[in-house]
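Missing here: one protein chain of the complex. Every other protein chain is in place.
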Amino acid sequence: MENVMMTERLPGLDLNRLANNLNGQYIRCLDNDRLEEWPEFFVENGRYRVHPRDNRESGLEGGHWMYYASRGMMHDRVTSLRHINKYNKRYYRHMIGDTLVTSVKDDIIFASTNYFLAHTNYEGHTSLFNVGEYLDQIVLVDGQPKFLEKLVIPDTFHSHAAVVMPI
Amino acid sequence: MENVMMTERLPGLDLNRLANNLNGQYIRCLDNDRLEEWPEFFVENGRYRVHPRDNRESGLEGGHWMYYASRGMMHDRVTSLRHINKYNKRYYRHMIGDTLVTSVKDDIIFASTNYFLAHTNYEGHTSLFNVGEYLDQIVLVDGQPKFLEKLVIPDTFHSHAAVVMPI
Partner (left out) sequence: MENVMMTERLPGLDLNRLANNLNGQYIRCLDNDRLEEWPEFFVENGRYRVHPRDNRESGLEGGHWMYYASRGMMHDRVTSLRHINKYNKRYYRHMIGDTLVTSVKDDIIFASTNYFLAHTNYEGHTSLFNVGEYLDQIVLVDGQPKFLEKLVIPDTFHSHAAVVMPI
């Protein structure tokens, strides 16, 4: 069982950089189609949520596009994706901005990061598929940063293809 | 009255980072639709200009899309925008590159930064709305970096919607 509770305070880390590096590794994992490693960016009972800005600003608590509350659920999702997406080659490519740590509370680092996601379809055409913001809760587990929660808030709520992959 | 003139030299700051952080806060302000705070990124008589690359390279001194020469003018613009844009929900999302400080002269930091601006319309469709470069003049006011001038130079000079919001 992993040690999520930290008995020591966060050391003198550059938290903006730590959170940005974590996001940098996260998007590389997705862009390189190493989906099987994706759940490992989270703690065991970590949450991954995709909740469009439109719904949030309308006060809708529901309306999530994705909601996984453990690594197990995420692994299931990856297995499923591997089955449905065998033939259509598609590429995803992220660009993220600097990460801003907005607060630290009870050893949880709260951070936000802008993202742009480009999608290249099987014909090789690229489009700006989805843009928005990551709102992350990050903890140190045995010295390694992990997502306690990754909340993706897309600005985009219509696109030519469904959002089936993690963003 | 704010203290724009600095009697001390710029301290041993990482100026690239300082200028990049200022731009990072600036785009967050716009992306989160906190327009009322936008003028506060400028000194009292700061200038905000949008001058397309096409005009500049043709030697046209004029042809600005926007030109405000004080915080007061910027506040007026925001008031106006709040009136004309009550019903159409739109989202803007910026991505900026690293900021390069090109020179420092008379306590003014000259810096350039690439930007991409994505626009999501009321139907939820996202497009790459405008790209270009920021050419900034930054000063420290009571220790806080502020824009003496922000010159936005769009590559894009035609788009499906008018540029009415600050970039």
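Lettered A and B in written order, each chain numbered from 1.
Heads up, the rule we're going with is that contacts are C-beta pairs under 8 Å (C-beta built on N, C-alpha and C of every residue); 3 or more make two chains touch, one makes a residue touch a chain.
Predicted, not measured: the structure shown is a model, and the values here were computed from it.
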| note | Filtering A:Leu35, A:Val50, A:Met74 or A:Leu128 for touch with the omitted chain leaves A:Leu128
| remark: Touch with the missing chain holds, among B:Cys29, B:Val78, B:Val104 or B:Val131, for B:Val131
| note | Answer key for B:Tyr68, B:Tyr91, B:Phe116 or B:Tyr134 versus the chain not shown reads B:Phe116
| field | Positions on subunit B contacted by the hidden chain, ascending | value | 52-54, 57, 95, 97-98, 100, 112, 114, 116, 128-133, 155-159
| said: Considering the whole complex, not just the chains shown, which residues of subunit A touch the missing one? | reply: 20-21, 24, 27-28, 31, 89, 91, 93-96, 116, 118, 120, 123-128
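Here is the rule we use: only the chains that are shown with their structure count from here on.
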| Centre-to-centre distance between subunit B and subunit A (centres being mean Cα positions), rounded to whole Å | 29
